[in-house]
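Take a look at the following structure, please.
Omission of a single protein chain aside, the complex is shown with its protein chains in their original locations.
Chain IDs A and B follow the sequence of writing; residue 1 opens each chain.
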Amino acid sequence: MAEITLKDIIKEENLVYKRSKIMTNKTLSYCPGCGHGTAHQIIAHTIQDMGIQEQTIGVSPVGCSVLMYDFLDLDIQQAAHGRAPAVATAIKRLMPDKFVFTYQGDGDLAAIGTAETIHACNRGENITIVFINNGIYGMTGGQMAPTTLAGMPTSTSPYGRDTSMMGNPLKITELLAMLPGTYYVTRQAVHTPRAVRQTKKAIRKAFENQKLNRGVSFVEIVSNCNSGWKLPPVKANEWMVENMFPFYPLGDMKVDGELVNK
Amino acid sequence: MAKIRGAVVVDVEACKGCSVCVVACPSQVLDLAKEVNGKGYNYSYMKNPEACIGCENCAIVCPDGVITVYKVKVA
Partner (left out) sequence: MEKELRLMKGNEAVAEAAIRSGADAYFGYPITPQSEVLEHLMLEKPHERTGMVVLQAESEVSAINMVYGAAGCGRMVMTSSSSPGISLKQEGISYIAGAELPCLILNVVRGGPGLGTIQPAQSDYFQSTKGGGHGDYRLIVLAPASVQEMYDFVELGFNLAFKYRNPVMIQSDGIIGQMMEKLEIGPQKQRRSAEEIAKQCPWATVGKPENRERNIITSLDLVSARQEQHNHKLQAKYKEIQEKEVRYELINCDDAEYIIVSYGSSARLSMKAMDILRAKGVKVGILRLITLFPYPTKIIQELTPKVKGFLAVEMSCGQMVEDLRLAVEFKKPVEHFGRVGGMVPSPEEIVEALEQKIIGG
């Protein structure tokens, strides 16, 4: 066959991937290469694929993703720092037929909001929680988070996290998997195409589960914070693979209410 | 044998030049441009368009969702 030009390929009928229409036209406020953006794209595609825009209510946290309501074309409530699971509890209890999800950072979910997180999970609220663990407080400029690795420097642990003084990094997801109120608990990432595909499956399952009314579906996404880690995006992802993944290993912890033995 | 040809379109002004797509491409199609866009970012572009297989890898890892992917089968 004769030479095929770009013009021949770039045609509507050959389209295989484009940004979800659940994403608004606003430029994401995230730093270049930040996993928050990728996680947003995945959630948007999932809601689009499931055709549930009209049935979905999101809850945004306090953290870099506070403005999630600017980026996802959904009805969204912005919650006080750490309180998203309580807000989502009420929304879901009052509208049990809707799909309700929270989107929270590690400071939001695992420090100031620990009580709200644990109790929403323990009550088995029929909601989806998306947890972005970047091991740091991104929004406020890179302070230590409950998830900050031992020895990891942050602006409030400038010589590295000294666990004898500052406590140990908190594996809250493992903790939540132990609760009878969680139905699906998994840890994923969004730094490579393969990881994105896995995460998309996990998010889909976490939303589909709401139809079963069996409890919380919890998806942790181990993510980068290039600004907080003071690394360029690709380097940050490499650092994440080398340092975060050994402590926060990826994979399912609980599926269909059953703990996964590893 | 049927051969796959792909192509991507990057929304140049919306690209933040993070290069996550560049390393995600299995065929070394993409690179950051020497020039910058209106926001001062070296945007991503197809340096090597013939190699694109339309696998979508670059698009799905792009945090800003600025890549559109097309694909055709050629005889």
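Note that in this section contacts are C-beta pairs under 8 Å (C-beta built on N, C-alpha and C of every residue); 3 or more make two chains touch, one makes a residue touch a chain.
The structure presented is a predicted model; accordingly, all values stated were derived computationally and were not measured.
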Omitted chain's touching partners, listed by label: A
Full-complex contact with the absent chain, from A:Asp73, A:Asp106, A:Glu220 or A:Asp252: A:Asp73
From A:Gln55, A:Thr156, A:Thr192 or A:Asn243, residue that would touch the chain that is not displayed: A:Gln55
For subunit A, the residues touching the chain missing from this view: 53-57, 59, 66-67, 69, 73-80, 83, 86-91, 93-95, 98, 115-116, 119
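Convention: only the chains that are shown with their structure count from here on.
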Residue ranges of subunit A in contact with subunit B within the complex: 1, 4, 6, 8-11, 14-20, 23, 27-28, 30-38, 40-41, 44, 190-193, 196-197, 200, 232-234, 237
Complex contact set, residues of subunit B against subunit A: 5-7, 9, 14, 16-20, 22-24, 41, 49, 54-57, 59-72, 74-75
